[in-house]
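For this depiction, one protein chain was excluded, whereas all remaining protein chains were kept in their positions.
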Amino acid sequence: MSGPTRTPSGEETVPFTFDGTTYHARPGDTLAAALLANGVGLVGRSFKYHRPRGIMTAGIEEPNALVTVGKGGRAEPNTRATDLFVYPGMVAMSQNRWPSLSFDVASIFGLAAPALGAGFYYKTFFGPAKHWMRYEGFIRRAAGLGNAPTEPDPDNFSQRAGFCDVLVVGSGPAGLKAALEAAEAGKRVMLVEQDSAPGGSLLRDPDPAIDPAAMVDRIRALGGEVLLRTTASGYWDHNFLTLTQRLAEPGEVPPHGFAQRLWHLRAGRVILATGLIERPVPFANNDHPGVMLSQAVRSYLRRWGVLPGKRVVIATNNDDAYLTAQALVEAGADVVALLDARASGPAAPAGVTVYHDARPSSVTGRKHALRKVTAVIGGSEQSFDVDLIAVSGGFVPVSHLHMQAGGKLNWSEEAQAFVPGETPQACETIGAALAPPPAPAVAPAGKAKKSFVDFQNDVSLADIDLAWQEGYRSVEHLKRYTTLGMATDQGKTSNMVALSRLAEKQGVSVPQAGLTTFRPPFTPVTMGLLAGAGARNAGAHVRRIPLHALHEAHDPIWQPLGYWFRPRAYPVDGETLAEASLREARTVRTVAGLSDVSTLGKFEVSGPDAAALLELVCATTVGKLAVGRGRYTFMLREDGMVQDDGTVWRLAEDRYLLTSSTGGADRMAHFISYVRNSLRPDLKCSVVNVQEHYAGIALAGPKARGILAALIGAEPPRHMGYAPGVLAGVPVHVLAASYSGERAFEIHVEATHADKVWQAIEAATRAEGGAPYGLEAMELLRIEKGHVVVGGEVDGRSTPHDLGLGGMLNKVGGFIGAAGLTRPALSGPNRNNLVGLVSLDGPIPEGGMLIQRAGQSPQGHVTAAARRILEGVPIALALLQGGHRRHGEELIVTSPTRGEKARVRVTAPHFYDPAGERYRD
Amino acid sequence: MTEATSIIALPAAPLHALEIWSNPQCVATRVHKALRFALPPMNRSAANASITLMRFEPTVWLAEGDVSVLADTLGDDGALTAIGGGIVRFRIAGPGWRELLLEGGVFDTSAAAFPVGATAATVIDHVGVRLFAESEDACIAYVPSSYAQSLHHFWDEALPLLGA
Amino acid sequence: MKTPYSAFSLLRGALNGQKHWEPAWRDPEPKASYDVIIIGGGGHGLATAYYLAKVHGIRNVAVLEKSWIGGGNVGRNTTLVRSNYRLPQLHNFFEFGLKLWHNLSDDLNYNVMFSPRGAMFLGHNDGDMIKLAERGDAMRCDGIDAELLTPKQIAKIEPLLDLSRNARFPIDGALIQWRAGTARHDAVAWGYARAADALGVDIIQKCEVTGFVKDGNRITGVETTRGRILAARTGICVAGHSGHVAGLAGLRLPIESQTLQALVTEGVKPMVQSVVMSQSLHFYVSQSDKGGIVMGGDPDNWPSYARRGQPTIKEHAIAQAVTVMPALSRLRMLRTWSGVTDMSFDGSPIIGPSPIDGLYLNAGWCYGGFKATPASGWTYAHTLATGKPHELNAPFSLERFMTGATIDETSVGPFPNHR
Partner (left out) sequence: MYQITCPHCGPRAQTEFTYERTTDSIVDPAAEPQTAMQALYTRANPMGLDDEIWRHTYGCRAWMVLTRHRVTHEIHAVKAIGPEALP
């Protein structure tokens, strides 16, 4: 093809580039239309053999004309030129070719095709796996299509909930009518159309009686929503659909920063007016540029005014292609022949010679342009010189969404097509998809080897035959063995052609041969769109603590902890993390420190039955607590393993405060709610999650008591006591709990006033020589003290006994997990028990394995390692098989991944003040 | 859109969870007498000059305002627990609030499904929020404090999309 | 004797139009009885049959498949093969399998495209890194390869990961198992089927088991849609549907079925070299030889036998993957699929005798069954041949749930949906 194929010219105002050459398009052109108008027929290369490919269709089913569009982080590989509307400055590049589209070195794969049939790779490349990887490297580089961008995506993607009474998919004549009727009946209507203009088949075959634009206006005036460039891509349970809406074209800079929108839509009823896709015709070299679907030819002619060829052969098995002949004749093209596979057909347009019982058997070309069609007419061959062949092998109803909805298909023998039947959901199909035109089965005439079925993946009739020969006979085996239908067009043009061949091989009808499942998405969906706003945060917002800004002023090292960010240490004078945390821990041991513990799980439990609920939830006794007292507690899963720990406080006669770990707070909230609502709905009690209501500040150290006494103007409670107070004019709860091993308090204050309280405590603490401490110092302190931590020693596989907490269990039982604990394996002698380790040489690698001698399987592992805070001796906590009875034993901690080792002695897990004298009065 | 939609964080307010665990009918009668309005049904609100009650849960009402008069009416059948420290209130005002709340959401905010005076607890961009349709022109969102800044940012980014 | 697969034979085919290949497996009628019946023609079932014939010389074996072979989870996974587990019972089992994987193509004379390209767990903070070191140390002490990587080393392998410090989930390092990788999943089923068939195993497709033949507390065969078939020993091997089939024999298992979704993008030129997983997030990504990015996440968190997942679950996994590897943003999700997974109540499989004589169980693989295929087949074949578990599957007994000897790698406890 050469020279302008579009008349009149002069309206080409939209500049774009393809492979570096600048062209001009008309507004409303697809890239495919614009390329054809500019005489560009070669657009891409196939996946396997790198065969030259042109434009075969005018829609989303296009297998061949794929380009990369856009620049930088906006570049979208594998974009169909037929589903891409040209915008000013658009940059499109062909793919899968080197060094250029017209001269692609890898097209030599085509020469080796006889050895590279379906599944060839299963039969060769043996030897060690390393060898395969070398071949694989070649295959990987030759495969793939476009390149992924390497820069971050600059755009946002919107995700939005949608609701309607009636969703209509497709704005062809049937869809427009249905949507308008529903809108007129007062329904909440949504009409979606994947194209940039409403009308569907009317864009190709206009009907003067139907004005799509006017109908859209009318629907909108009635309150209906009409979304163009919007594809219903997934149909899920309970009439939930995902729609993808383009707010900008691929690669285009979007107006509001959002490139696309994903609709999460719940529809009362769904009407599918999705129309038909034309079926190609298998013959030798049917993948050549210049082989085009008949309706696509009509689209280019009538919608875009582009004449895709001047000397044309039409090959068909149905009446629809006669309309194409008519359109071509009207446009001044020379329709050299109309090959009708049937014995008879309708009247042909004047001047067009119709051949009946005629099928194309091969085409040939030169320099990627079509030259000749050879056909079998009756019993003899005849050739035609052409630059285009328009083919129609019948029509396939677009039943993808119907199938996704769980719908059944009925077989139409006269149309050789599956037609949507019943669905289990509130969904129906209307319009052309229900009535594909009659189109009889036609036996292919050309050589099977070069008669392509799946164009992009280069699957030919011969590949299907080979799969059959080798026993891959179920349609799923066929698909997987040949890769048929696995390309980016998802088999939209290949599926029925392949099924027909399979049925022919099996000697059965097509429905007996089977059908593969259609699953979402209908057309491929951008990953960034599916990620939505979560693409920047993994779908997990950072949770900020109430005093975030106040800490920020200290420029701390922040620590992500689950979703939370907490200060890890407050370095001064260029300290490292280790130096700062050691200084902070020493300050706590010798003076006092304050720390933010706001993220602790906190639950207020009130009512006459509050204690009864807590005795179910907690594995320790709770009921006997006096008002104003608290105790350490832990909670078990139903299998007997410790799931969390914390403290429980009796604030008043019938009001308790239960704390849990930060990471376990959400889980505990759910667990307590389950126990209360599912097991004991009869209890008179209320459980309220107050985790965020209260900010928590820990004040610890030998001077903590004095500092706090001065701040609240009263004697603070003694160890494990509770008292309300007022600090800096703000009401607070003071809990005398020690995590650090020092005399310590937790001050809980309504989060909105926490800054005043923190500032007062910090000032008073600093005045005494103390300082704030972060999570890392807290970790050093608790390791030395031997307190377990959820996610460390409490690893979901440990019983209370394993952790040395067995003595605290409620002897009466009745708590959640009591039954699970009775199982024999939970009390064996070789369970992993919590122990302490003292180094006999260097630092102990955290996470390292405990062994007696090299080469042995591990007997335990280090859960947390530190140094004695004042003495500097490396210590650790560990879980060790039979550890409770192994105190005094010498072992090796080894970490092969870090090349570290230490000799250690097993001890009790309490290195600091084991009797707890420092926090007692 | 001519009028702009805006998101404003409101000053902290006294908020309590009012839970009734037994004899709900008797408590309802006592509360009605004390407040001179009935406890609102599920996903509705009711108010007088000093207090608004919003029912988000079968046995729990969110009480905004002065709860002193309520404490005595509960007896052994329920309790009040302060929760205001953990919640940031946003007023989303303007003609686009219903549309904005569909962004990242799963809940139908149309006037038919969520009329003025209604309340609903739902999820927006992975965050559990409670909504109160204050008027045709404004909605109050009760957001966990820890997520408030992130969600505010999310809404700000989505504002240009309204009507687009 | 079948024509062996080789490059030479392929080239010969190039001259004769590949006309010399026979069917990869026969399509026999079921016999009245067998020594062993395996219910389920998936990867595990076919591997079991192969090793029964090859290792134990038991060739009078039938594999009964209700549909077409390889259509269950072996054809629906994300093709990952690794042995990098923390707990010794698991890593020893999977390592035995990994060794079989390394020679599987030669052993079966079928290229399963096992590609040991390395599988890495990313760590996003110090806590993650210590857990990764712990996992790696546990593996190394038991002779399994594992290596810690610094962000710089990661950048050389996967330059498209977001390695910036201000990332939402910054990457502090990784634990890589170089001998891990991917394989062509369908080829595994077909390769085992072809090799088992060659040794005399009957692979019977479209044959659904509808009940068991019982003699007291002994199972002596099965009722099928193609008639009664007797056997001295019957092995259930129907991942995803174990609860259902065991239910036909009157057993209640510690299993709930859940849907696990996966997806693949359109093909692009090589961009992901290894297998990337995360310690804190729940996604895994690799690139197929055809260029598609294959990824998955956690199963849908409630029971289902429908091979139909929910979109928001997938979207969440994609959000995690795109956050960590922003270059995925403009690729397009091409295909999605789902499998039904047996979620056991400690996250580990069950392989061994059942409480009913003559009936054996291979179940509960959660979402980790594909990589286990050779080891599962090997040890299950041993169990079916000898009536006793192999030392590697001895810990994975059904009794462990009642005795408390559970093997809880992920510490989730008895409810898989509580993760």
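Per-chain numbering from 1; labels A, B and C assigned in written order.
Methods note: contacts are C-beta pairs under 8 Å (C-beta built on N, C-alpha and C of every residue); 3 or more make two chains touch, one makes a residue touch a chain.
The structure presented is a predicted model; accordingly, all values stated were derived computationally and were not measured.
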Omitted chain's touching partners, listed by label: A, B, C
Among B:3, B:57 or B:156, the residue in touch with the chain that has been omitted: B:57
Which residue of A:424, A:623 or A:828 touches the chain not shown here: A:424
Of B:75, B:115 or B:128, the residue in touch with the unshown chain: B:128
Which of A:17, A:150 or A:822 contacts the chain that the document leaves out: A:822
Chain A, residues in touch with the chain not shown (by the definition above): 161, 236-240, 264, 266, 406, 424, 616, 638-639, 670, 673-674, 677-679, 681-683, 814-816, 818-820, 822-823
Chain B, residues in touch with the chain not shown (by the definition above): 20-22, 24-25, 28, 39, 41-43, 56-60, 106-107, 120-123, 128
Touching residues on chain C - with respect to the absent chain: 241, 243-244, 247, 252-257, 301-306, 308, 310-312, 345, 401-402, 414-415, 417
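By our rule, only the chains that are shown with their structure count from here on.
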Per Cα centroids, the chain farthest from chain C: B
Centroid distance [mean C-alpha coordinates] between chain B and chain A, Å: 32
Gap in Å, rounded to a whole number, between the CA centres of chain C and chain A: 22
Contact footprint of chain C on chain A as seen in their complex: 47, 70, 73-78, 112, 114-115, 117, 120-130, 132-133, 136, 139-141, 143-153, 159, 234, 236-237, 240, 242, 262, 264, 449, 462, 466, 469-472, 474, 476-477, 480-481, 483, 486, 488, 490, 519-521, 524-528, 530-532, 534-540, 542, 559-560, 637-641, 643, 667, 791, 795-797, 820, 823-826, 845-849, 851, 856-858, 861-862, 894-898
Touch list for chain C against partner chain A, complex: 5-7, 9-11, 13-15, 17-19, 21-25, 27, 67-68, 70-71, 75, 88, 101-103, 105-106, 109-111, 113-117, 124-125, 127, 130-131, 133-134, 136-138, 140-142, 146-148, 159-160, 162, 168-169, 175, 181, 184, 186-187, 190-191, 205, 265-271, 281, 287, 289-291, 308, 310-312, 314-316, 318-324, 326-338, 400, 402-406, 408, 410-414, 418
Complex contacts: residues of chain A adjacent to chain B: 156, 158-163, 188, 247, 255-258, 261, 264, 266, 532-534, 537, 539-546, 563-564, 604, 606-608, 655, 683-686, 688, 690-695, 750-754
